[in-house]
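The complex appears here minus one protein chain, its other protein chains still in place.
Lettered A and B in written order, each chain numbered from 1.
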Amino acid sequence: MTWAQLDVRLAPRERGFHLVTDEVERAVPEIRELRVGLAHVFIRHSSASLTLNENTSRDVLRDFATWFDRAVPDGAPYWTHTLEGPDDMPAHVKAALLGSSLTLPIADGALALGTWQGIYLCEHRDHGGARTLTVTITGDR
Amino acid sequence: MTWAQLDVRLAPRERGFHLVTDEVERAVPEIRELRVGLAHVFIRHSSASLTLNENTSRDVLRDFATWFDRAVPDGAPYWTHTLEGPDDMPAHVKAALLGSSLTLPIADGALALGTWQGIYLCEHRDHGGARTLTVTITGDR
Partner (left out) sequence: MTWAQLDVRLAPRERGFHLVTDEVERAVPEIRELRVGLAHVFIRHSSASLTLNENTSRDVLRDFATWFDRAVPDGAPYWTHTLEGPDDMPAHVKAALLGSSLTLPIADGALALGTWQGIYLCEHRDHGGARTLTVTITGDR
């Protein structure tokens, strides 16, 4: 039985959806030592989020941004929390819809994702800056 | 301390929301051996998803389909990822809103769900085919 935990700092990204699977896997080589286990990837912010989705087409990433920006619009008249800018309150709602963590199976030393699944960093602010993930893994060697 | 992991193949379902609690529980008899633990149920696809919700009324399942089809419409003019059909890009967004995994408590050899909670397979494609879950359990005997 093994536990490992570390913080992974992601470079600032522009607002939108970004594939970060490779960055996460490279940062946690301990995954390779586990025959079976779980990886928990947690974002320590409330205006960015994580999800798992299609890992190949750039237009999927763009369509995610389009849909979320329409569904949770900047500057809508019903927002009262406007102190931190027109993109702040929508960022909080988007983050809640998508979620702040992913739990992923580990099998034979690797994340056991489906063929078409990749980890998205969902950056909901115009200038969100660097984002920190806390990755926790546990399993059996 | 015990770990178990296995793939569960779900038969093809029509587009919509489907209760699969029994199928998941039957496929993982190791749950019965755990006094306390966690079960992680993961869908290896990006156009179908998992959620937990009301386990009794068929009209709840239908209303889920209605709401999601209205909120994330097929063939909307703003989709650019249309190569795989009008139901593909909406399927990806719905999958992200609902999520690709469930983590469930295990207590006294069973999933510790609330009285009214059941596991939904959310099939977002018109012809999604069979879907594979990876179920990982860990706990204490």
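By our rule, a residue touches a chain if its C-beta (ideal position, glycine included) is under 8 Å from a C-beta of that chain, and two chains touch if they have at least 3 such contacts.
The structure displayed is predicted, hence computed values, not measured ones.
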| item | value |
| --- | --- |
| Selected from A:T21, A:T66 or A:T134 as touching the chain missing from the view | A:T134 |
| From B:L52, B:M89 or B:L133, residue that would touch the chain that is not displayed | B:L52 |
| Among A:M89, A:I106 or A:L121, residue touching the chain not depicted | A:M89 |
| Contact set of chain A toward the excluded chain (per top definition) | 1, 3-5, 40, 42-47, 71-72, 78-81, 83, 89, 92-93, 95-97, 99-101, 103, 132, 134, 136, 138 |
| Interface with the unshown chain - residue positions in chain B | 1, 36-38, 51-55, 57, 59-60, 62-64, 66-67, 70-71, 97-99, 102-105, 107, 112-117, 120, 138-140 |
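Criterion: only the chains that are shown with their structure count from here on.
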| item | value |
| --- | --- |
| Centre distance in Å when chain A and chain B are each reduced to the mean of their C-alpha atoms | 20 |
